[in-house]
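Left out: one protein chain. Kept in place: all the others.
Note that the chains take the letters A and B in the order they are written out, and that residue 1 is the start of every chain.
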Amino acid sequence: MDSSEVWKNCIGAISNLIEEADFEIEEDGMEMKAMDPSHVALADFKLSSAAFTEYEVDKPTKLGVDLTEMDKIFSRANKNDESTLEYTEEDNRLKLEFIGASTRRFSLPLLELEEEELPEPDLNFTATAKVTAGTIREGLKDAALVGDNVRFELTKGKFLMKIESDTGSAEMELSEEDEGLKDLNVDEPTKAMYNIGYLEDMFKAARSKDIVEINHGEDLPIQIIFKMADGEGILKFLLAPRVETE
Amino acid sequence: MDSSEVWKNCIGAISNLIEEADFEIEEDGMEMKAMDPSHVALADFKLSSAAFTEYEVDKPTKLGVDLTEMDKIFSRANKNDESTLEYTEEDNRLKLEFIGASTRRFSLPLLELEEEELPEPDLNFTATAKVTAGTIREGLKDAALVGDNVRFELTKGKFLMKIESDTGSAEMELSEEDEGLKDLNVDEPTKAMYNIGYLEDMFKAARSKDIVEINHGEDLPIQIIFKMADGEGILKFLLAPRVETE
Partner (left out) sequence: MDSSEVWKNCIGAISNLIEEADFEIEEDGMEMKAMDPSHVALADFKLSSAAFTEYEVDKPTKLGVDLTEMDKIFSRANKNDESTLEYTEEDNRLKLEFIGASTRRFSLPLLELEEEELPEPDLNFTATAKVTAGTIREGLKDAALVGDNVRFELTKGKFLMKIESDTGSAEMELSEEDEGLKDLNVDEPTKAMYNIGYLEDMFKAARSKDIVEINHGEDLPIQIIFKMADGEGILKFLLAPRVETE
């Protein structure tokens, strides 16, 4: 994934969940960390300076961004455009430039955002899987036929997404020989239920063939990790489980 | 057409017209026959046991199915998935399984449907045509610009679909040299008018290049026959004519 595509996909996914957030620009890279308004999902997006062709920071800065507007701009980038982000204190705007068949420049006013206390849960995951994003997306679409929440179950050799209701049931099973499952490590079997809509938004960050890491524990939040730009970029989502009353 | 695609296309077409129907499962094959709620269209879908890679029936069974739900499930099947349908008396659900990059299972509760008396009209068709589905679909879209009902006229050497109104007219003519017309046999010329929306729904059963048989008679219902799975599957529609007052 080249750099415009990283931004396009990651901001695309995050902006479905979170409207505004601060980007912390440091000398060695930048980070955006925020919760969705209903405090169910936490996003943590990091790009190290090495993920950029050129990266220059005069002094650490915090930039409050309307992610919906930023997403609209990145969705105008073409696949092979060379993209630049720039901020100068004078005009207090974020400037974006895409160079391709023409040179296109956008600017975005910055926001004063209130500090938000973000939870830093210490989670004891007992199972880890590496899966292709496309496979999980298919499983989510299947599950959406039946209801709003899908249960993940990770056991030795088996990755399961399932949902049951009065109108039917859907289940996706990945075994170690399936090409959608790249790796599976289960210390203790896990089971928990999550909202399908949130998961669908998160998985927009990746292309179908991209490999995604899922960390899981019994009734714990699910952690979903997208790596990009040869590991110099990372997008982590944490999504709280639903109580299993459905 | 492999088997998942047969189901996908046929159930897709039927479910636009008919919401619920009984599948009669016999030892040598299965059949679904039903009318639409306004009793204008009759569908008859048959698959012989030879259309399946494996087919096992312990005793003849009638399964009442919500076709809309079944269509949603089949629309989740991928083109090359190996698909399985299973029913056991214990859990009274129809189970569907698609095996591809993962194994996906769905279940569908069954319905108690009231017996419906289906007409078995003895129709004396005097003209028969074999046409490609895509050609007819184009003709239907043309006609839809002008109004709701289109007239079919079959004469020696000529297959015609036409519609006229105050806002204009549209007409599609197929002659024997046109590649859209594969065969035409007219004992007596025929003419009758049908609802465009119903026809559009029915023609969703076929891919553009598929050859469809049309049986026709003066002011009679039109019979449309889709054959698939090397002739082991057949979907027949019968659609009542509209009175020509338009």
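Simple rule for what comes next: a residue touches a chain if its C-beta (ideal position, glycine included) is under 8 Å from a C-beta of that chain, and two chains touch if they have at least 3 such contacts.
What you are looking at is a predicted structure, and each value in this text was computed from that prediction instead of being measured.
For the chain missing from the display, the contacting residue among B:E86, B:E173 or B:E188 is B:E173, taking the whole complex into account. Only one residue in the set B:T135, B:N195 or B:N215 touches the chain that does not appear here, and it is B:T135.
In the complete assembly, the contact with the undisplayed chain comes from A:E69, out of A:D44, A:E69 or A:E82. What chain A contributes to its contact with the hidden chain is residues 69, 72-73, 76, 93, 101-109. Mapped onto chain B, the interface with the missing chain covers residues 134-135, 138-139, 141-142, 145, 166-175, 178-181.
We adopt the following convention: only the chains that are shown with their structure count from here on.
The angle of the rotation superposing chain A on chain B, based on CA atoms and rounded to the nearest 5, is 120 degrees.
Chain geometry summary: the mean Cα position of chain A and that of chain B are 43 Å apart.
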